[in-house]
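Only a single protein chain was left out; the remaining protein chains are all shown in position.
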Amino acid sequence: MSGSLPRRLAAELLGTALLVAAVVGSGIMAVRLSPDDVGLQLLQNAWATALALGVLITLLGPVSGAHLNPAVSLGVWWAARGTPGGLTLGGAGAYVGAQLAGGLGGAALANVMFEVPTKLSTTARGGTGQLVGEVVATAGLVALVLALVRTSRTHLAAPAVAAWIGAAVWFTSSTSFANPAVTVGRTVSDTFAGIAPGDAPAFVLAQLLGAAVGLGVVGVLQPRPARPTRDPEPVAIDL
Amino acid sequence: MSGSLPRRLAAELLGTALLVAAVVGSGIMAVRLSPDDVGLQLLQNAWATALALGVLITLLGPVSGAHLNPAVSLGVWWAARGTPGGLTLGGAGAYVGAQLAGGLGGAALANVMFEVPTKLSTTARGGTGQLVGEVVATAGLVALVLALVRTSRTHLAAPAVAAWIGAAVWFTSSTSFANPAVTVGRTVSDTFAGIAPGDAPAFVLAQLLGAAVGLGVVGVLQPRPARPTRDPEPVAIDL
Amino acid sequence: MSGSLPRRLAAELLGTALLVAAVVGSGIMAVRLSPDDVGLQLLQNAWATALALGVLITLLGPVSGAHLNPAVSLGVWWAARGTPGGLTLGGAGAYVGAQLAGGLGGAALANVMFEVPTKLSTTARGGTGQLVGEVVATAGLVALVLALVRTSRTHLAAPAVAAWIGAAVWFTSSTSFANPAVTVGRTVSDTFAGIAPGDAPAFVLAQLLGAAVGLGVVGVLQPRPARPTRDPEPVAIDL
Partner (left out) sequence: MSGSLPRRLAAELLGTALLVAAVVGSGIMAVRLSPDDVGLQLLQNAWATALALGVLITLLGPVSGAHLNPAVSLGVWWAARGTPGGLTLGGAGAYVGAQLAGGLGGAALANVMFEVPTKLSTTARGGTGQLVGEVVATAGLVALVLALVRTSRTHLAAPAVAAWIGAAVWFTSSTSFANPAVTVGRTVSDTFAGIAPGDAPAFVLAQLLGAAVGLGVVGVLQPRPARPTRDPEPVAIDL
């Protein structure tokens, strides 16, 4: 990473905003253009989300690591705790703040583009099955990111993370929020991708539990770096 | 590969479970959201399956080789028999056991996420055309994996295997199970991706026949390594 | 880049023509084959546009940098002004001329392939929301291209730019024209992808504003090259 802390926070804010704008905006477009088939709407939404996420990681990875997700920042902090130069808890907290601000701003940007009001969502989401889905989606995401770091393959983060989310939207019953900042952002658009604020805390808790599961998985699969770190790739992710 | 045997078996179990969860889960989601068009359901299912498979090979390749498929493990064992350090028959058997357990567990996980019971499938599948389809799909898969190993290009396994399965879902009449562990897993979800247990043995036999055909193909096309093995790629597949 | 100026201009003209032919042609095909679902039409259009754009950047990057877009050429000129060997304002102007000619020619080619007349579009597009969408889409595009140049990763331009446009078609309310030459080309086909000539100037102004925003973003995120330029990649983009 080449960024100073303010620049890194700007990158996290901008990236999370564009990610949420992509999720919310493509959801609005999908409902408007394919009103008769919810599955087609979700396919369009998954297409846009996966592609946007891959681009944002490519663009912002060299600046901030492109976490764009509090669950990832906390996982990175935990995995690196005690390592000189690793992300500190304070740094992770600053990342989370930037991500939350970005998430809210991105939803507002999508609302402006599609000329709908920024207001609280009324879409109910929840139930045991969906919360298990959030655990699975977030665990896989955190394990994937940390495993790529530990095997010196962060240049694969953009396509791999995009593919994981693109798949998990379909195979988890919750359509894979998997990101507390995105969850919070999605509370302020009463559209396809929205989530009622009262349902968000359970989603966030499930995501944090998933992050812990992901740390456990990577601890089993990649207990320490598989090899000495090679020449760092340009798309470095902060560990 | 960096993993000890228990870690490798954990990787095979986890990876096969998530693969089957992706296949079964996305099938359930597809039927619920696009009830009027089976082709759209299969497109959604193929999208999720291909992306998940690519991610899992990326994630688990450095640990266990990411076979996630008894047909692949047996093919790898056969191609490497007599090679020092190659997968032994006992090792292949352990891999197969982990894959079968993972397949069943993954279907159960999808059932939990979507709150449907874990019970035997009633979906009939079979006929000469579909069994020929399984031979073709599995032969191509095994030939592809072994050819990448023999040309020192296992770093391409994730996108290439994902693309093969994503295509074969559409162009083989059986929708390309191509994997005995996935076939067994799919017997315990009575949903879109299910297969009645009585129809599974013929599918598995066709897949094993396909693996043999794939070994024959790679024997013709790449009778021995095309060049001395270069610096091993991070996404190594066990030979 | 290996091209002399005439060869570079030929590449820009040809590339922009094929890009517009892909946008317009796939739009016509989509409306003919999926008349009942506009969202499905846009998904087909986004698929073809993203794939074609990625190919054209791969093909033409080594010749001209594959800008294919006046907003990109102006951004590249501005970012490199004062740099020995950088694109001059006159060079950028010549690029823009070739791109505009290509855009018009590409629309005409699509019209010929689908046997529809080349005539002015009557499709009204506009409104504050859509113009904000154009600013967002173009800002992201220009920031992405320049950030890849400044981090010596222009070999990622083809997949990254293709993914950005593929996503932005869905998450910006304007379906992401993001390119003045494409906008002009789309005025001469009265089909799915058309835009009425009277609506084009506002789109172009929004795109130029977006390019300026993109320059500002990259100035914050990547204020100067992150590292000394390495061995130039084959898919070099002119800076």
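As written, the chain order gives the labels A, B and C, with residue 1 at the start of each chain.
Basically, a contact is a pair of C-beta atoms (placed from the backbone, for glycine too) under 8 Å apart; a residue touches a chain by one contact, two chains touch by 3 or more.
The shown structure was predicted, so the numbers you read here are calculated from the model rather than taken from an experiment.
Colleague: List the neighbours, among the chains on screen, of the chain that has been left out.
Modeller: Touched by the chain not displayed, across the whole complex: B, C.
Colleague: Which listed residue (B:I57, B:A108, B:V136 or B:V149) would be found touching the missing chain in the intact complex?
Modeller: B:V136
Colleague: Considering the entire assembly, which residues of subunit B contact the chain that has been omitted?
Modeller: 37-43, 46, 50, 127-130, 132-133, 136, 140, 143-144, 147-148, 151-153, 156, 159-160, 163-164, 166-173, 217, 220-222, 226-227
Colleague: Touching the missing chain, which residues of subunit C?
Modeller: The missing chain touches subunit C at positions 2-3, 7, 10-11, 14, 18, 21-26, 28-30, 32-34, 36-37, 40-41, 43-45, 47-49, 51-52, 54-55, 58-60, 62-63, 109-110, 112-115, 158-159, 162, 234-235.
As a working rule, only the chains that are shown with their structure count from here on.
Colleague: If each step moves to a chain the current one touches, what is the fewest number of steps from subunit B to subunit C?
Modeller: Graph distance in the chain contact network comes out at 2.
Colleague: Taking CA centroids for every chain, report which one is farthest away from subunit B.
Modeller: C
Colleague: Give a one-word verdict, same or different, on whether subunit A and subunit C use largely identical residue numbers at their interface, taking over half shared as same.
Modeller: Answer different: the two copies use largely distinct residue numbers here.
Colleague: What rotation angle superposes the Cα atoms of subunit A onto subunit B, in degrees to the nearest 5?
Modeller: 90
Colleague: Roughly how many whole angstrom separate the Cα centroids of subunit B and subunit C?
Modeller: Spacing between the chain centres: roughly 39 Å.
Colleague: Any idea how many Å lie between the Cα centroids of subunit A and subunit C?
Modeller: 28
Colleague: Find every residue in subunit B that makes contact with two or more other chains and list them.
Modeller: In subunit B, no residue touches two or more other chains.
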